[in-house]
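Here the complex is missing one protein chain, while the rest keep their positions.
What follows is chain A.
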Amino acid sequence: MKILVAGHGALPEALVSSARMIGGELPGVASIGLFPGDTPQDLRDRMLQLLADFPADLILTDLAGGTPDNVASLVAKGGQVASIRLIVAGASLPLLLEFALSGTGIEELDSDDVISETGAIVRFRAPVD
């Protein structure tokens, strides 16, 4: 499975680099960031260029409704990149690792399960006095 992480600023690259600390090399993972001054078209053009060499099945975006998420959705809906099977907004370290380390193709995974199993959880709550 090839995964592209798309998001704001340095976050995608940092997320991938942190995932590699835990999961090893992760050759099937790449990242793309939107930086101040980039227009949505700039990001689209760079994303299309990247996807031409790296045909991702899955795009994880950092924020639903943010520009990287919107551009990825439009690129997928535009049909120019046949490899894209799924876009999921809300990229996080557990979500990325779960997909990247699954060892199977995107079609064999129940992506809704992966998403629900990697959500945020409360680990401590101060007692109410």
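By definition in this document, a residue touches a chain if its C-beta (ideal position, glycine included) is under 8 Å from a C-beta of that chain, and two chains touch if they have at least 3 such contacts; residues count from 1.
As a convention for this text, contacts and distances are computed from a predicted model.
Its record in UniProt calls the unshown chain "PTS mannose/fructose/sorbose transporter subunit IIB", which is the match among "Fe-S oxidoreductase", "3-oxoacyl-[acyl-carrier-protein] synthase 2", "Alpha/beta fold hydrolase" or "PTS mannose/fructose/sorbose transporter subunit IIB". Among the residues A:G24, A:P40 or A:P55, only A:P40 touches the chain that is left out of the figure. For the options A:G65, A:G79 or A:G103, the residue in contact with the chain missing from this view is A:G65.
Residues 36-37, 40-41, 44, 63, 65-67, 70-71, 73-74 are the ones on chain A that touch the missing chain.
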